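Yeah, one chain of the complex is gone here, protein chain that is, but the others are all in their spots.
Up next is chain A:
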Amino acid sequence: MRKLLAATLGILSAVGGFVDIGDLVAAGQAGARFGMAHTWVLLLGVVAICAYAEMAGRIAAVTGRAVFDLIRERLGARVALLNLIASYLVTVITLAAELGGVALALRLATGVPYLLWVPVAGLAVWLVLWRMRFQLMERVFGLAGLALVVFAVALWWLPTDWAALGRGVVLPTEAGQGWGAYWFIAVALFASTVSPYEVFFFSSGGVEERWSKADLADARFSVLVGFPIGGFLALSLIATATVVLRPAGVTVSSLEQVAHPVVLAFGAAGLAVAALAFFAVTFGAALETGLSAAYAAAQYFGWQWGKRVSPREAARFHTVLLVSVLLGVLLLLTTIDPVTLTEYMLIISAVALPLTYLPILVVANDRTYLGDRVNGRALNLLGAVILLVILAAAIAAVPLAIGTRMGE
């Protein structure tokens, strides 16, 4: 019973770590414009994040070192510093987008303009990082994030043509929108699924909780169940957008539109549940991105980091945390639209993906670190294929963004 509870809690954390503002926006846009035609991208993304999270977790458990330690050891001080600067910027922009998502969710629930919520969201996120028991918060937000299941329920409630949905999955088309836009959305959706902060966060958590081999099996189980559940929730976002938004010709430019299908199905109650779910997933992701930005810096420089020691013993770590949240708030206060910011964030993330994933694959094969717990042949083949996809996405991201004017 106790074991079941622990497993459930782990899964909740994984679900919370998977779905974020990027998924809400990219999945909504994919469904509204191309129907189910991006389902394969989402599936590929889930397989990719599961495979690489497993590697990062195994490295953390065996060596006690998190991802950015390894990036510096493998790439050397100079290249790793450039990597740190790029990864930090991407993670802080992601944090800003998540904070924007929190503010938009609060606006959805209260009607108060989102810009007023931005400083509140920033302060709340920082307070949780400063004071609260993080694991507890992670689980609370993971549980509340499951409210996204309301989208799957709405799909049953609405007069859904399941056969047509199925055809959309197996026969992807560009639906008169152009293949450029199709691939632009594909890159954005893929980037939202395999965000680098997810592996920074997962491996650092493993180091902090001092995983042994036994814990590793549990953690692996949480990820292999939790991430696919997150993927299912994202898929239900695509499906509801396909059923409701696409026939109406709506393109998603706000969270209201993403929530519209559940409002149509369940009215004000549906809106309340959707707003709660949006709030939970974006707030949880804001915590994780803030921590990940500080983890990356601390692990590159070798500073004391983590939640086990008091802030005064990890002053540099907590300073970076504070500065990152402030930067996120300031970025939003330029009044940049959070949904637009999310679109740009996903494209920049796509470009930066190889910086995180290549070193993980290299170290997962290094016997001096892992002894006989290096990757098996099958996992290496899968990892290499995924890395090729990641490289392709990284190379294609900017040309696609410019060529299609951000997917227009």
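Criterion: a residue touches a chain if its C-beta (ideal position, glycine included) is under 8 Å from a C-beta of that chain, and two chains touch if they have at least 3 such contacts; residues count from 1.
We take it that contacts and distances are computed from a predicted model.
Per its UniProt entry, the chain excluded from the display bears the name "PRC-barrel domain-containing protein", taken from "Chemotaxis protein CheC", "PRC-barrel domain-containing protein", "Probable chemoreceptor glutamine deamidase CheD" or "Transport permease protein".
Screening A:Lys3, A:Arg78 or A:Arg377 against the full complex identifies A:Arg78 as the residue touching the chain left out.
The chain omitted from view is touched by exactly one of A:Val309, A:Leu326, A:Leu381 or A:Ile402, namely A:Val309. Within the entire complex, the positions of chain A that touch the omitted partner chain are 63-65, 69, 72-73, 76-78, 80-82, 129-135, 298, 300-305, 307-313, 315-316, 318-319, 322, 368-369.
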